[in-house]
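Missing here: one protein chain of the complex. Every other protein chain is in place.
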Amino acid sequence: MALAAGRRVTARALLYAGAWLGRTQAMAGGGDGARRFANHRVLVEPDAATGVAVMKLRNPPVNSLSLELLTEFVISLEKLENDKTFRGVILTSDRPGIFSAGLDLTEMCGKNPAHYAEYWKAVQELWLRLYPSNLVLVAAINGASPAGGCLMSLICDYRILADNPKYVIGLNETLLGIIAPFWFKDTLVNTIGHRASERALQLGLLFPPAEALQVGMVDQVVPEDQVQSTALSMMSQWMAIPDYARQLTKIMMRKPTVDHMIKQREADLQNFISFISRDSIQKSLQMYLEKLKQKKG
Amino acid sequence: MALAAGRRVTARALLYAGAWLGRTQAMAGGGDGARRFANHRVLVEPDAATGVAVMKLRNPPVNSLSLELLTEFVISLEKLENDKTFRGVILTSDRPGIFSAGLDLTEMCGKNPAHYAEYWKAVQELWLRLYPSNLVLVAAINGASPAGGCLMSLICDYRILADNPKYVIGLNETLLGIIAPFWFKDTLVNTIGHRASERALQLGLLFPPAEALQVGMVDQVVPEDQVQSTALSMMSQWMAIPDYARQLTKIMMRKPTVDHMIKQREADLQNFISFISRDSIQKSLQMYLEKLKQKKG
Partner (left out) sequence: MALAAGRRVTARALLYAGAWLGRTQAMAGGGDGARRFANHRVLVEPDAATGVAVMKLRNPPVNSLSLELLTEFVISLEKLENDKTFRGVILTSDRPGIFSAGLDLTEMCGKNPAHYAEYWKAVQELWLRLYPSNLVLVAAINGASPAGGCLMSLICDYRILADNPKYVIGLNETLLGIIAPFWFKDTLVNTIGHRASERALQLGLLFPPAEALQVGMVDQVVPEDQVQSTALSMMSQWMAIPDYARQLTKIMMRKPTVDHMIKQREADLQNFISFISRDSIQKSLQMYLEKLKQKKG
């Protein structure tokens, strides 16, 4: 945990020390700009002319939502929100094939309660920032997005999924023997309704593109090479609406869900810590992680 | 405002002085009866034999929901509700091509706070009367129905839309830089669900018939010349149900939404007055109205 915290400070320091501006210039200067900040988990490609920034997750091998990534993501988003130049964000993966594998199990396994608390607060913070964000958020889902990866999409205003049968999407927590928190559930219910959520959550369903579209998990399925262009074109539709009216309307829709989460935030945190600290849960997570390692090895 | 209030009193007086009966007789006497009451904004064609009254909006050029129309509408509806002869109302437009353009922007522009208050109370009253009405309400949507026009349809028990690509329907408030009130939103969510509402409201979507049907904004799309006959035939299906059981079931479904609105009614009123009185909002409404005038001129 000390390590993680240390890393986080580094990330913050980098950003506050002008990395943002530097990156903007780098991007404007050409495609190789991204390579300069290889230590970053989130590449931001801002386009001041259109007011749209592309945020690319880059956390090899599977874009796990580590504490480091979450922290960097929220800081980057905050900067975009405070910069009046930007009105929209396209969220995508720098690694086509995997949008995000979701929460980082290594942050939840073999650590101490203080680390679990820090990690969970970062997950909560991500949702609390993104779900009611004033920015237009479009998910350009160019890879599989299970669990927390799915949540990252659900949080957005519009979801475009690449038409590849391997790119499944869903909240599959039960398959690992864990439970999606209530605010994951609320976000899903707001998107696909009560009945479809009940079934999808209990069975831990991962929907391939056609089914994801049918159940309402995504808004559009397009050929893989058209995901980014479609995202840009949908973004312009959303940005054609006067910001003020659109933002107040978004808040009106999402505020009850956000308020409910804030009210339960502390209880949810304590609940997570005590759940994840259980021997049985730790054991099953360890077994799962070992299996993953063997697979790769 | 004084003028509007004056007009309203006139309308009331006319109605209470036997206009209702007069109109009934006129209608029974032939098609020219409607012409006699050219000053009316709502034509009521009651058919005592079937227990169904047709209410036709007639407020040229676009059936705007002016204070006068709203007042007359509510009084007419109240009379039907109190008359045991009538169990169902078909709501339609006397001007095929436009069902209703929605709230009357001239009532919200260049007036004083007292007028805004009076107008908004009338809009609230319309919803509070219609949404939990004991009558069966069928919308025969024979024209475009944006914004408040859409709300008039959503309030009904069943919606039939004429299959004409120009007859779009939706809550498009954000396109004018304004926000649908929360009870418009609640009515929409009750009809098409949370996710579809979130998107439709933020983008101010106006759905052509096929899309309106698919998203659930209307229940049926039929050729333009079959709208009224379909409405009558659907009405008979609804009227076949014992009134008492149907009404209690309707109240059970809609009461939570109505109760929530009543609780927030005063806050909603104050919110509207302060919002609409803003210079920026007044300016943008004025510009919009000028543009409309130039279009016609």
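Letters are used for the chains, namely A and B, taken in the order the chains are written, and counting of residues starts over at 1 for each.
Here, a residue touches a chain if its C-beta (ideal position, glycine included) is under 8 Å from a C-beta of that chain, and two chains touch if they have at least 3 such contacts.
Only a predicted model underlies this, so the values are computations on that prediction, with no experimental measurement involved.
Here one chain is not drawn; of B:85, B:112 or B:237, the residue touching it is B:237. Considering the whole complex, the residue from A:48, A:114 or A:203 that touches the absent chain is A:203.
Only one residue in the set B:55, B:192, B:261 or B:281 touches the chain that does not appear here, and it is B:192. Listed by residue number, the positions of chain A touching the unshown chain are 173-180, 182, 185, 193-195, 197-199, 201-204.
Across the interface with the omitted chain, chain B contributes residues 157-158, 189-193, 216, 219, 237-238, 241-242, 244-246, 248-250, 252-254.
Quick note on the criterion: only the chains that are shown with their structure count from here on.
Chain A and chain B have CA centres that are 42 Å apart.
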